[in-house]
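I have a structure here, written as structure tokens, and I will follow up with some questions on it.
Only a portion of the chains appears, each positioned as in the full assembly.
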């Protein structure tokens, strides 16, 4: 029995609110149960040095947590003077995941930065960030197309992400914080709408996992991501 | 005529939402027109070195802006590796303002940290932070009293803050971003419910102000803060 | 009775020494009682990015204290690897105060940096810095005019600063360290020769101040600044 009473293959309640803040080209609040992340997409008409003159654009991400998004207050990274290894790992993952669905040539020489800021955390903040950031990116890209700055749609398809893991011997979908803390194997899966993998990151600090367990987890993830992609589609129609 | 059509002595629409996030001992979303700040109060059972063994507690504040809370995306301070002078100035101001209403002896040897994170900015973020942080602090302190950890109420009275300035020759209350950018004289006033001053910070980079102008601005501020203190009171009853 | 035996409205002995060091375009040692600050003005033929191509110049300030300018040795900020919030707050104040009297267009595309380094501290270092920096800036600007690099005088009028506060119930002018430590209300006032305000920063961490107290303090400050501006004038004639 899961602490949240959910079934093993049941997602938490997901809510995607577009146009959440006013200034960004794309701004989404994504809520996955008690995990809440503001994802904004900012367009800037410049590219990093390695893209200058290439005719291609760039998509990148930054991630942060408000100090009291968590049960215990964390030290503010700006005050500490550096981003933790975990933060950097997550923002690199978000950036790679979003770039997987963007044709950088069609985007043109501009940068879209996805800022994912967790205002309340209850597990799964990195996967919620990816799922929400796609919607924000979609809005930013639509704006560029409406203004005629981008001619052809640079988005190849949808991308979303979910965590899976083995909790008390049972493979479960979409771990919340309580499950995440008690579960040795934890896998984050990033997948396209078409069902191909972009990232698979499985970690077993205490309890190594077998090939069979891995197969089950990948199926669960596929099941969940199918639903998330559908929710993204509906939110973008709304 | 103000760009927002407000009267010179008219505040923006203020909304104070308590219990905004789940983990903090006090959590408030304050909205002053389009300025939106999440203020959380976190209680920790330890004090900084200069208070150790004193029997007294400490109240401090940190301030941050989400990178795209503003019209142009700002660089993330955690990524830059340091907080700007502006950020440090603001968080020192918030901390001093809140300490002005706390009896640190009655609080006991514990620290309350007020995190003020701007999710959308339209001028007046530091004053909104102070006004909202007081409510978050009140909730945190009430919680300590309910748990019996604090015997006597350490809050001496309410504190709130507002900006005033001279916009196109007219003294106005509660500047939004458009007014703030176009106005030379800008004064932030922090006041107690009893009408005494805690902080007065008047700045005239371009156009120095006379004693008479200062008097008018202080009156306007008093008028606005009276209303804010009343809104805090109602929010705390709600 | 003030610890220094001064009358409530009495400044400390002020001494302004021009051409204190050899290399700078303006170099002043200002002594206010036991507070001693070296203020130098350095001219560089470049401007920060936000002024490039604008035809306007820039005036900025940096502030530091020698580690043993104080009763207890402070850690050297260069060794710590960062400037404290207090340092940044002060250097921003000095910069704004000086810019208030400079016509940046007449200065032309060049930067004047005012370095204020405290070699001995006894309260009031930030206000002494502003009063001394004006004289250094004046010398630097005169040099530019003598060389024909600047045609019209970019200095609009004099600027000086002083602290005032309430010490044991009595409003007093020009607080020294002993008074500053014992006094709850502390106000720094920056004023033009013409009597207009550039900055008013009143702070009451423990004891909030009334409107009447504020009026008295502003009068005291005006009285003191009038004398400081006169001393600046004499020093510049000397």
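When the chains are written out, they are named A, B and C in that same order, and each has its own residue count from 1.
The definition used in the following text is that contacts are C-beta pairs under 8 Å (C-beta built on N, C-alpha and C of every residue); 3 or more make two chains touch, one makes a residue touch a chain.
The shown structure was predicted, so the numbers you read here are calculated from the model rather than taken from an experiment.
Taken as a whole, the complex in this structure file is built from 6 copies of one protein sequence, with 3 shown in place.
Just so it is clear, only the chains that are shown with their structure count from here on.
The chains touching chain A as well as chain B do not exist; no chain touches both. Remark: chain A and chain B have CA centroids separated by 33 Å (rounded to whole angstrom).
If each chain is reduced to the centroid of its CA atoms, chain A and chain C end up 50 Å from each other. Note on chain placement: the centre of chain B and the centre of chain C lie 28 Å apart, centres being C-alpha means.
Under the contact definition stated at the top, the residues of chain A that touch 2 or more other chains are 81.
For chain B in complex with chain C, the residues that touch the partner chain are 82, 85-86, 88-89, 91-92, 96, 99-100, 187, 192, 194-206, 208-211, 214, 218. Contacts from chain B toward chain A in the complex involve residues 21-24, 27, 34, 36, 38, 40, 42, 44, 62, 64, 66-71, 73, 76-83, 87, 113, 115, 117, 119-122.
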